[in-house]
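Every protein chain of the complex appears in place save one, which is left out.
Moving on, here comes chain A:
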Amino acid sequence: MSIKIALAGNPNSGKTTLFNALTGSNQFVGNWPGVTVEKKEGKLKGHKDVIIMDLPGIYSLSPYTLEEVVARNYLIGERPDAILNIVDGTNIERNLYLSTQLLELGIPVIMAVNMMDLVEKNGDKIHINKLRQKLGCEVIEISALKGTGIREAAEKAVALAGKKNAEPAVHKFAAGVESTLDEIESRLDDSIPERQKRFFAVKLLEKDDKIQTQMKSVPDVSDVISRIEKEMDDDTESIITNERYVFISSIIDECCTKNRKRRMTTSDKIDRVVTNRWLALPIFAAVMVIVYLVSVSTVGTWATDWMNDGVFGDGWSLFGLVQVPGIPSVLEGGLDAIGCAVWLKGLILDGIVAGVGAVLGFVPQMLVLFIFLAFLEACGYMARVAFIMDRIFRKFGLSGKSFIPMLIGSGCGVPGIMASRTIENDRDRKMTIMTTTFIPCGAKLPIIALIAGALFGGAWWVAPSAYFVGIAAIICSGIILKKTKMFAGDPAPFVMELPAYHMPTVGNILRSMWERGWSFIKKAGTIILLSTIVVWFTTYFGWIDGQFRMLEDMELDHSILAAIGNAVSWIFIPLGWGDWKSAVAAITGLVAKENVVGTFGILYGFAEVAEDGSEIWGTLAGSMTAVAAYSFLIFNLLCAPCFAAMGAIKREMNNAKWFWFAIGYQTGLAYVVSLCVYQIGSLITGGSFGIWTAAAFLLVIGFLYLLFRPYRESSTLRVNMKGMAKAK
């Protein structure tokens, strides 16, 4: 039978480093069912039958954050054979707070005090024997970074897991609290095993509303609660929290000797500069510029171009010596040689290979970005980003860390969405995922150039206005969405640890980069590939003279896609561009936004147009008004992003309902804004007042209501825990 050991500890305690050291490459990374919290498990090196479960980094077992609820449901429901509790030795007081809660679970606990090398360097001492005695559990000194003590900790955990039954927790609270807990314990029935009684008693005393779903029968303890609350003049939740810290304070002086003459640590010195009142913003701007320049503008673009135009294009040259042909031309040659049917060749080259290319094309750029993100997170700067930017972003229901996804999103939305992974808070993260693609990405620039050139004589203000619309959409969406039912449920306290700076290891950064990149390929890849094939099919097949067959490039107007465009174009009449050509162009934009220009080119009779479509400016200007064109532009900027970005959204939301909500919201917003712009714009430029104009004004009023209606921040976490660990 296999043994399960849960790895639990505070964020920034070196848990990931320890997990990597314990399991090596034997890891499985996924998500906890239905939520965006990452789930990692792996086999202990040298033990085939020992599974290490890496719980999310948590500070407490409270019912208020997603990570904590996930972790405690696992601990209560799945009951691992042992808990390996990693504790940051440089920050032991607060780290022990979680330990006091883990010790009450009735599961054997072994404590690994990490960063012992730093503790010694600071001149502090931790008396392991005292700690062992006061907490009543095995304690081992380790340094996850240097790899010392790790094997010993793992072996002890395995040995402990074999014992099954934990010693009861030895730490005690004040006499009054203890007698109350005894009373509650006596009311618990036999469905709760003896060694778990203390945990459930504490939770009941805390009025923890999520614990009751884990219990078969819940005794009524309200009389005990009101008695002790009166006695101690505080609510029970605070009483317990206080008692834990009082206990820790009472043992901390015996267990640790702090170096009295504490000099400023290197971390303090760095922080003095980096979050300095005057220097913080310039330094932040400089860091962002570097991240953007390297991962989006220079190295990232080279990598993407190499992938798209080289490997999946016309070929590339290796160090200027050997010309390596692109995959499509090699395949085409091969398929021609074996006399492959034209349609199959089309499917393979224009459908599958193009689809795979679309997935892999983003990967190199993303990996470059992920290296930066992993570094910024691991070294401790990411927490400072949130600290510096919080004031601006929290007004729109976003996190200070949302800045990075949006910045990256101005280059490409796909890595932008993936960058939202760095935001811990579930609500902020979902909001960021939904709004990041409103920022015009690189692929939307040709559409802007087309509209600006064709209808506005290349006016300077069109491009800035597109960015303005994008930013306004983010701000308004943030304000509107945070008041909706979907978001109002979850509290988002910003009480955040600013961890000490430290140099991350290369191994950890590369591992983090690869995990994120791979999860994009795996999870987002399928949806991108499938949709590319579907669009390829609808583009290249259709009816000509009553006969269904494969089409040439220039016969697009006979395709299934054109038929779809014709069928749906009426939807866009209120937006001012109800002809089927615009509808088809918008649909092909879903494959990649820059396709919009090329599709217009083909539909207007050009096999190939320049990136800004200058050949068709005249025709386009003749077929729609300036207001309609601007409405078309706004629709394409705000509506559902390309399939690759949708794949990324699906990956990051990890939930079908949320994915469709995001796509639906984006498209709905695009429709409403375009409609208002067209209708009100037409009225101003001398159009008549019609039913749609009235609708536009109503929509504006509704929009303003949603924007300014009052709301109250909720205080309970509403997590659907169906399918998660259930009580046994």
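Operating definition for what follows: a contact is a pair of C-beta atoms (placed from the backbone, for glycine too) under 8 Å apart; a residue touches a chain by one contact, two chains touch by 3 or more; residues count from 1.
Just so we're on the same page, contacts and distances are computed from a predicted model.
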Name per UniProt, for the chain absent here [options: "MlaD family protein", "Ferrous iron transport protein A", "Ethanolamine ammonia-lyase small subunit" or "Multidrug ABC transporter ATP-binding protein"]: "Ferrous iron transport protein A"
Which residue of A:Gln27, A:Gln196 or A:Asn242 touches the chain not shown here: A:Asn242
From A:Gly24, A:Pro493, A:Gly618 or A:Gly702, residue that would touch the chain that is not displayed: A:Pro493
Contact with the hidden chain (one of A:Ala280, A:Leu510 or A:Leu530): A:Ala280
In chain A, positions touching the absent partner: 59-60, 62, 64-65, 90-94, 97, 235, 237-238, 241-242, 245-246, 258, 271, 275-278, 280-281, 383, 387-392, 394, 491, 493-500, 715-717
